[in-house]
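Apart from one protein chain that is not included, each protein chain of the complex appears where it belongs.
Each chain gets a letter, A and B, in the order it is written, and its residues are counted from 1.
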Amino acid sequence: MSGPKDAVGETMGETLLAVDGVSLGFGGVKAITDVSFDIRKGEIRAIIGPNGAGKTSMLNVINGFYHPQQGRITYKGQTRSRMRPYQAASQGIARTFQNVALFRGMSTLDNIMVGRTLRMHRGLFWQMLRFGPAMREEIDHRRHVEDIIDFLQIEAIRKTPVGKLPYGLQKRVELGRALAMEPELLLLDEPMAGMNMEEKEDMCRYILDLNRHFGTTIALIEHDIGVVMDLSDRVVVLEYGHKIADGTPEEVKADPKVIDAYLGVGH
Amino acid sequence: MLYNIFIDPFVQMVQMPDLLVQTLWEGLVSGVLYALIALGFVLIFKASGVFNFAQGIMVVFSALTLVGFYAKFSSWGFSGHAAAFLALLLAAGVMLVLAMLVERVVLRPLVTQPDIILFMATFGITYVLIGFGEIVFGGDPKQMIANELFLPSGSVDIEMLGGLVSLQKIDIAAAVIASLMIVGLALFFQKTRIGRALRAVADSHKAALSVGISLNQIWVIVWFAAGLVALVTGIMWGARSDVSFALEIVALKALPVLVLGGFTSVPGAIVGGLIIGVGEKLGEFYWGPLLGGGIESWLAYVIALVFLLYRPQGLFGDKIIERI
């Protein structure tokens, strides 16, 4: 890998999402300052940085939950400055959350079925009857959801209310819910936080499988540097809302600014 | 029609300023009452996150207790100021017992439950208090022992703006006592050890527990404080009309007041109460006839609703930033 950036560019295809000069602030607090990077189709893109670097805010901007004060976001060739979260969802951006944001009162199955909402079209009339087309639609999507349940090996907890599940499984169900949307771009906010070694390995395998076999583009935030370096194709490093490095894991690892940020200046 | 809605009321206001002042004063006075009820709500909401529906009935209950004790004393031939104040003391004692009972029987077993469950539980308290109160004191309206408690009666007529404006002395007293109580509560919250503990509990139950604050004790104190506020409210309100269970519906007016002021803000409760009181009276007096009258019953809620659409966190509430 003599010219890593170019090599990656060749294998990964065109740009799926480009963030261009985005700044975001809450009142006086600057969360993100003039950050630009891109995500290419089919790659695993990691966003790393110390706590409070603006990583989650960046994801919130990408899927339209926060509106940046400055900058543009180009997704699938369309440039926008603001977008509603449901629009992002309907264009194929799915995500998971740092603190599990499952629908706690619903079963695993129902949670994942919610991910299919956008693809179900039968209206109130047929829903009232739960018969004929509505039932066929329900069964079709159930079949798809069952595939995801198989893939994530959570068959046994299908009908358990998610509020009762242990943390690791909740994270897995949340991934399932995002997958049910058949996203083109999957945003994972610390998918492995608080997991033990074994659970982390499982989660890594799911992420790699998704990327390899289904071609899903993935952007992930993760604190476990080992995982990030192994999984990702390219890495963006944020610190205090600024981008300080961008490149392949090897490049980033060698970058003096990154080392300063993680180990402190004058290490 | 448009003239009647947008111009005529203001013309009337300017032409008869004495009537306007009278209406404003009446609004302020009922506002004080709303504010006092809202204050009881805020105290409890701040410290336990419980939306206490029973505050209204606590007002009735405490007033009935006071009157009931006094009636018992006078039936024994012991009446006058001393008896009235002894009754007051005993009524306060009853509120303390009530606070302890509520904490022990209702709050402690339900501490981990979601807000709506606790809200429902206070409905239960309301029903129990209504049933108990009616059995013990009977349902008919009673006279408040205002004179025996040195509360003034009669009115002051002030000549101003070309007319007579009549202020009830009891209303003035109510305003003064309410202000004193608010200052007292503010000092209590800011300056005392218990006040600090209260604010800590308001922020986070768990964190407060972890530094050794006894939740149970705090709750008893807060409910007792709310009970005292209720007692004062009951006296003031009872001195203006009769003591009866009709106040229940007035207590619901505290809701829009709280919405205006923000659920956790003591000054908010006061300002909100005054705004609602004045808005309601002005609306009823100047615009009510256009709609056939009686709009007082819903105007407060609509004012609060319109206001909410502009500022969902209330006048004094903090801006809500949603995080994920």
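Quick note on the criterion: contacts are C-beta pairs under 8 Å (C-beta built on N, C-alpha and C of every residue); 3 or more make two chains touch, one makes a residue touch a chain.
The definition used in the following text is that contacts and distances are computed from a predicted model.
Looking at the choices "NADH-quinone oxidoreductase subunit D", "Sarcosine oxidase subunit delta", "ABC transporter permease" or "Multicomponent Na+:H+ antiporter subunit C", the name in the UniProt record of the chain not drawn here is "ABC transporter permease". In the complete assembly, the contact with the undisplayed chain comes from A:181, out of A:39, A:154 or A:181. For the chain left out of this panel, the touching residue among B:10, B:78 or B:127 is B:127. The chain omitted from view is touched by exactly one of A:110, A:202, A:224 or A:260, namely A:110. For chain B, the residues touching the absent chain in the complete assembly are 51, 105-106, 109-110, 113-117, 119-121, 123-132, 134-135, 139, 249, 252, 255-256, 259, 263, 291-295, 297-298, 301-302, 304-305, 308-309, 312, 322, 324.
In the full complex, chain A contacts the hidden chain through residues 63, 65, 84-86, 88-90, 94-95, 97, 101-106, 110, 113-118, 120, 122, 124, 127-130, 134-135, 138-139, 142-143, 146, 177, 181.
One rule holds for everything that comes next: only the chains that are shown with their structure count from here on.
If each chain is reduced to the centroid of its CA atoms, chain A and chain B end up 50 Å from each other.
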